[in-house]
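Missing here is one protein chain; the remaining ones are kept as they sit in the complex.
Residue numbering begins at 1 within each chain, and the chains themselves are lettered A and B in the order written.
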Amino acid sequence: MIFDVSIDATINAAVNGTMTTNLAQHGWAGLQTLAAMFPLQPPVASSIAGDIDRLYYLLTVITLFFTALIFSIIFYFMVKYRRRSNDDRPPDIHGSLVLELAWTIIPSLICVVIFVWSSSLYIRAYHPPANAAEVFVIGKQWMWHLQHTEGPREINALHVPVGVPVKLTMTSQDVIHGFYVPAFRVKKDVLPGRYTSFWFEATEAGTYHLFCTEFCGTSHTEMIGWVYAMPPREYAEWLANNENDEPMAQQGERIFNHYTCNYCHVPDGSGRGPSLVGIFGKPEKLSNGQSPVVDEDLIRRALMEPNSVPVEGFAPIMPTFKGQFTEEQILQLIAYVKSLGSQERANAK
Amino acid sequence: MSTATIDLHEAPAESSTNYLNATYGMKSWLLTLDHKRIGMLYLGTITLMFLVGGIAAVLMRLNLLEPQGALVEPDTYNKLFSIHGILMVFFFLVPSIPATLGNFLIPLMIGARDVAFPRLNLMSWYVFITGCAFVLYAVMAGGVDTGWTFYPPFSSSYSHSHVVAAALGIFIAGFSSILTGLNFIVTIHKMRAPGMTWFRLPLFIWAMYATSLIFVLGTPVIAVTLLLLGAERLLHVGIFDPAIGGDPLLFQHLFWFYSHPAVYIMILPGMGVISELITAFSRKKIFGYSFVAFSSLAIAIISFVVWGHHMFVTGQSIYAGLVFSVLSFVVAIPSAVKVFNWTATLYKGSISYEAPMLYALGFIGLFTMGGLTGLFLASLATDIHLNSTYFIVAHFHYVMVGGAVMAFLGGIHYWWPKITGRMYPDLWARFAAFVIFIGFNLTFFPQFMLGYLGMPRRYGIYPEEFQVLNVMSSAGASILAVGYVIPLVYFFWSWNYGPPAGPNPWGATGLEWETASPPPTENFEHTPIVTEEPYNYPTAEVASE
Partner (left out) sequence: MSETALHHANPTGFAHQFEDLEQQHEAGRLGMWIFLATEILFFGGMFTAYTIYRALHLPAFVIGSHLLEVQFGATNTVVLICSSLTMALAIRAAQTGKEKSTIIMWLVLTMILGATFLGLKLRFEWYHDYVEHIVPGFGFVYRPEWGSLAPSVQMFMCFYFFMTGLHALHMVVGLGILAVLVGMAGKGKFTSQYYVPLEISGLYWHFVDIVWIFLFPLLYLIGGRYASGGH
């Protein structure tokens, strides 16, 4: 079912709705149509959307309440204390410490409540669950390239299963873009030269807007697409029908061997470069004393500027691969290293 | 030129020479050192920039009548919103109240003859119009399409528009801000009349002082940032270019380090005006003077540590997000304090409904709404959804237009008799205020809804389901445009045919009302000596004289 309705479709629906004879159905259909014509929110389609809507409505209530309060007090004062003559003598009031404290403390408390509520929601949504399915995204002027780890590629479209957390790892090939799915209430900027990521879990099957949300040039408004959330069985079918590409890790392994990375990065650690088995997601000791966690960004940096991640115990002789790989190939290499991450770490030299 | 008709204060000695007619000719205006004339020079300039930026807005809203874009190609639309933003932010809102009303009023309000550095003041205007020239050149030569935020790598390596000319224009205009701020700080510190202690100053002066702090401390950072951007674009050196080890996010941090305090440059003077209007038109002391005064300083200081809330979705660490979020909530509190104090000032006042008061009351309501919608954006979870959507557009237009522009209009109406010596027709002014209020809300309220529904900003083409709200918004914009044109007409009429206004047509307190309208070039016949607290309106306990 398509959630985004065009004006024509809603008018049709209204017309059709009013063709039923039952009066209650009339009214309910009318209300639904009205709601469809003037929705206040996008579809509630992710595990976090409902929570965000609730916070949003609380904020709306607070805003409308205080606006109405101020407006009505002002209106009341304006009428009650309108000038009656030039000889009016208002009382000599300088202020009131009690009132000042009250209207400082009460708004502060309200702010604390909102901050705590919002931040806990944010923190909860920040880290993806460990079992999240992964999709990699490359934004470029002016389209989205997506690739599932299982292999299927998509352009300006993203198929995801309902009820399964999905993590998107994204980079840009040129300027800054933004990946936004209003129905899921998630958004993240997509930056060149590094990876950003976010996750969501779709809860309702449907078709939802995907927008580019960071201005990126002439066809910024055309860098849009659709997210298709499907029940898990349909999703599995879709995957099976679209597996004309190998899984990313396999593609990465082919690149790894083709470019003779395996000559130095021997799995048992006996080569001239460190073993890559079991390193993903764990700290790696560098010769400059740092121990950064191996993530997508680190692998990318190691490919582009190897001298910036000198692993301890190994000579800094790795050549740079800048300009030799597309962003897709880099992601495939990363997927390959990730796939090695589940294996036991080999002993270092 | 003027004979006083209604006088609620002792009339100063009659004088037909004032700052407007003391000398004649273009040269006397273009080489003037009189802060009042310089304020008028600025007024003319920023009005012109507002009109150009406004035309861009009209074209944008016309285009948005249809989902596929009714009027212009995407490239043109991108240039329109960029020009609209650049002109309105840097060449209208930032200088509006400070350079026009601030320049005109600060020496008058503190009892001085002029600002501390009149030649620097004139220079600041010439620097400003040089900046205007560069940016108008960029517009006429084909426009700039990066948005007013100039994010690289798009602005440094991909845009084919006149980025350097526009950035240079802003860079140059920034120096005019710095000079103005410097002048104001020294003037307020050093040139107050005898007896004018800090706590006898009108709140407009406190607000201008806080604004000037931001001028001098924030503007240099955007200057350096634009310089680096221009160098990257011209010399192809990679400061913000990831391909050569640069960081596009560094630009965003540097940019917002100024641009967030900049929004307080735009609102603080307006808040100062409102304090003046509320007291004058309820003939009552401000409620909580020191709280209102210190809240201006608090806003200025805290404004420097919240810039990261513009970058919640860029991938910053969770801790950075939390810190910037909590500080963004903190910065809202002093503004709330002001709103409550203004409202309390009305209590048991003697309230009249002239146009300036209508603008002031409209400000309070609309600023409350705009400010509260800021909480949606300080709140991390909702900002993820709302960032870069029309919600943001609605939020900042509520505070900038419903707030700052209405305060500016209120101030212009209030001090018009002082500036020109003439009154304007108040019924037309009230009518225009209503039209503006209605047009404004119709334009921007639907945009809150569009934003939550997910319509991104900077989109000239949008999905069909957003059309109804967009049409409502464009209809409102046409009403708003009419509302803005009406004052132009009657102010022009008033300048030529308006009835003379006496020194104090409103019966307000303040040193500026104790001299002739228009004031003589030296401001005061004799240096005033201040003995009273501010807003010392006759009260019930004290027998008036």
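Details
Going forward, a residue touches a chain if its C-beta (ideal position, glycine included) is under 8 Å from a C-beta of that chain, and two chains touch if they have at least 3 such contacts.
Bear in mind the structure is a predicted one, so any value in this text is a computation, not a measurement.
In the complete complex, the residue from B:Ser16, B:Thr197 or B:Thr527 that touches the missing chain is B:Thr527.
In the complete complex, the hidden chain is touched by one of B:Ser82, B:Thr225 or B:Ser303, namely B:Thr225. Those residues of chain B that touch the chain absent from the view are 107, 112-118, 178, 182-183, 185-187, 189-191, 216-221, 223-225, 227-228, 231, 234-239, 243-247, 250, 254, 257, 522, 526-527.
Although one chain is hidden here, its contacts on chain A can still be listed: residues 304-308, 319-320, 322.
Operating definition for what follows: only the chains that are shown with their structure count from here on.
Rounded to a whole number, the gap between the C-alpha centres of chain A and chain B is 35 angstrom.
The residues of chain B lying in touch with chain A in their complex are 8, 74-75, 78, 145-147, 151, 153-154, 157-159, 242-243, 245, 247-249, 282-285, 287-291, 313-315, 318, 321-322, 325-326, 329-330, 332-333, 336-337, 339-341, 343-344, 346-353, 361, 364-365, 368-369, 372-373, 375-376, 378-382, 384-385, 387-389, 449, 452-454, 456, 458-465, 467-468, 507, 537-542, 544. Interface residues of chain A, counted against chain B in their complex, comprise 4-7, 37-42, 51-52, 55-56, 59, 62-63, 66-67, 70-71, 73-74, 77-78, 81-84, 86, 88-96, 99-100, 103-104, 107-108, 111-112, 114-115, 117-119, 121-123, 125-126, 141, 174-176, 178, 180, 182-183, 185-189, 191-194, 196, 209, 211-222, 305.
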